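Before anything else, here's the structure in question.
For this view, one protein chain was removed and the others were kept in their places.
Labels run A and B following the written order; every chain starts at residue 1.
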Amino acid sequence: MTVHSVSLVIAGSGGAGVVTAGSLLLEAAANAGWYAMMSRSSGPQIRGGEAAAMLRFATEPVMSHDDSFNLLMAIDWENIGRFSAEIPMVADSLIVGDPAHGDAPAALLNGKPRQAALAMTDIAGRIENGRPNMVALGAIAALIGLPPEAMQAVVEKNLKRKGQAAIAASMAAFHAGVEAAADLPPIPRLPAISAAAAPRWSITGNEAAGLGVIRGGVRFVAAYPITPATEVLEWLAPSLAKVGGTLVQAEDELASINQIIGASYGGVPAMTATSGPGLSLMIESLGLAVAAEVPLVVVNVMRVGPSTGIATKSEQSDLNIAVYGLHGDAPHIVVAANSVADCLFTSQWAVHLAEAMQVPTIVLTDQAMGQSRAIIPRPAELAFIGQRETAKQAVEGERYKRYAVTASGVSPMAIPGTPGLTHTADGLEHNEFGTPSSQASDHLAQMDKRSRKLSQFNYGDHWADIEDFGSGADDAPQEVPLGDTAIITWGSSTGPAREALQRFSDAGGKARLISIRLIAPVQPERMAAALKGIRRAVIVEQSHSGQFYRMLRAFYDLPAETVSLHQGGPLAFGPARILEQLNQWSA
Amino acid sequence: MSAETGDPMPIRSIPELLAHALAMETEAAERYGELAVQMETHHKADVAAIFRRLENAEKKHLGELTEMCGKVELPHIAPWDFKWSTSESPEAIDIGKVHYQLSVREAVQLSLEHERKASEFYASVARTTDDAEVGRLAREFADEEQEHIGWLETWLAECGVEDSTVVEDPDPPLSQE
Partner (left out) sequence: MEAVAQKYKAKDYKSELKPIWCPGCGDYTVLNAITRALAELALPPEEVAVVSGIGCSSRIPAYTSVYGFHGVHGRALPVATGLKLARPELTVLVTGGDGDGFSIGGNHFLHACRRNVDMTYIVMDNQVYGMTKGQASPTTSPDWEGSKLTPEGTGINPFQPLVVGLASGANFIARVSSSDPVNMAQIIVEAIRHPGFSLVQVLSPCVTFRPEQAEWRDIVRTAVVDYTGDAARAARRLMTDDGFNVGKVLFKGERPPFRPEFEVTDGSVAQLEARFSL
């Protein structure tokens, strides 16, 4: 099944309204029954900087950006050249610029794209209160086959507060753009789909992560702002209040992690969201949550590191710190979302895991999915609700053992307020009662139980998404894979990998996708089953040092022929580069 | 800082006196116990033994007193509203006065000092009250304290040179968490 899609970029400097235009277009596309994804790239300025809205529209759910863009609509050229690496333009791409702003920068022309002019400023100038970005939208709509009525509804909704005149001006500029597009060279068009298509949502990865933790039962959130995770917290602030929860802005990440430890110790499921620098600060206290057995969830929206790195752009390079950052032997859970939609599932599942095992759980997402908005099929209802095993009643004559050594490793937790079960939860090594102990036997018994509760838990099929591609592939993973080739990947690299596999199977190839959601604890038996019959594997990730590849090497038996595709952010592997590897093998 | 001189405010009823006595004996028993634990934890068996013995004596005393209180309705007095002029009750050794290298002699002296204060407290109650019954009982309590004072005076006299020297510890303090 070939992906029928159109990819385009709207770019311009501050005040051009490219992000607004992109959002309107996304909503209009949803009205037309399409699926879509929009991500953003911007300069370092708080306001007025150059910005690009990158959109892909399709008749099927969109998992990834394409290798190149069909269209660049540049409202002006201020510093747009800086985006050239992120918006590859190839021979059949089309760059449309406004003659009023001069020529396209050379950096965009390396792939020899077609060029055309659209006098957006002039056309907008002829309409009272007309704006060039609406002219651009009109032209884009005409080029890609978006029905004008789909845009009409969006403009009416979004400009309602500004009044009828504003709506009329915007639509006049839009229609002028539609007319002017008649002179532009064609790009691929999408067929219109009945608006009565399957129910869909418009959501960002960060919003989805927020909704996921609420669905999982989180009712306390501590927040310290950090790009690109802030939107998780900003979405949660009013939303949590609506379901009776509490969000507190903390003084720093050390405070936010410890506030949620306090809240969760108090019996209220709790989380925070952060990015690399904040996660670094939280690490010591994550160890505390391991030792004191306090469940909590940290959503870490990865950005380019190390240090402050590139705060606004994506990378999959916090894997090591999430898995290995804690000092001592500190079993905890690391899960990773692999799409915008999966941010919802994975963060909800994370609450379930954290609460069930009384363990801190890190959810890895990244800027690419966190700050991307997607039109997705309505997510399924999930049964995962955090359920903590609690001790409710004192047993006559028995002192309560907060850290009782049990077969499952999980010890029923007494929540403050429960009579007869008072105890002190401790980050110092302790005996079963929680009393500090420096004895080897206590340390061993407690380490064993903390490790056991994770190793004995049944994670089910959610540990990874396993999909077979190629004729004869069923939706469910087969006992034996169709082909002898697999892509093993995680997180945001899953989208392009999936698309590469679709193209591969369109060309008659057969291969398997393994996208690991449960990063830690590792699942060697499940992986061995998934790799049965696989002779060749390609590992795909967005990390300069190949963190994921090295982790797989350390914990799993990989096929003899394994290739690691890794590169640092912010550029991602496009489907074509991954496909190239698959084709090399099948040649 | 605490003024320990002068007579206390007068105690005017039996329940009030009993409440004071009960609080004082409870605190004394608990304090001797606490000090015994401190010394045991730091492996000072000789000093700990003295405090343990006094704890047991006070517990016995407390038992008798509790029985005497019987069904008398005692007033509730907040810790800071008791009529002794010391911060804690006079019989309770000030924790800040003990230390790691406390000698047996020092422990006996400290205990003696507080047993005397307890006796003196009861005596002053007897002096200042205008209730004859309170006066009689307070004098009785003061006499009872004399028993412990007597023991301690004997112990003090029996303390040898070894009991009077500061316990040496050649090892430096340790680093913990």
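Please note the rule applied: a contact is a pair of C-beta atoms (placed from the backbone, for glycine too) under 8 Å apart; a residue touches a chain by one contact, two chains touch by 3 or more.
Here the structure is a predicted model, which means the values were calculated and not measured.
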| item | value |
| --- | --- |
| Contacting the left-out chain in the complete assembly, out of A:R378, A:K392 or A:K532 | A:R378 |
| Option from A:S239, A:S451 or A:T562 whose C-beta touches the chain left out | A:S239 |
| Among A:L72, A:V323, A:A425 or A:I466, the residue in touch with the chain that has been omitted | A:A425 |
| Options B:L35, B:I50 or B:A138, residue touching the unrepresented chain | B:L35 |
| Positions on subunit B where the hidden chain makes contact | 1-2, 26, 30, 34-35, 37-42, 44, 69-74, 76, 78-80, 87-88, 94-100, 102, 172-177 |
| Subunit A residues that touch the omitted chain in the full complex | 30-31, 199-203, 207, 211, 214-215, 219-220, 222, 238-239, 241-244, 246-248, 250-252, 254-268, 270, 284-285, 287-288, 292, 375, 378, 416-428, 434-436 |
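Basically, only the chains that are shown with their structure count from here on.
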| item | value |
| --- | --- |
| Inter-chain centre distance, subunit A versus subunit B - centres from mean C-alpha coordinates, in Å | 68 |
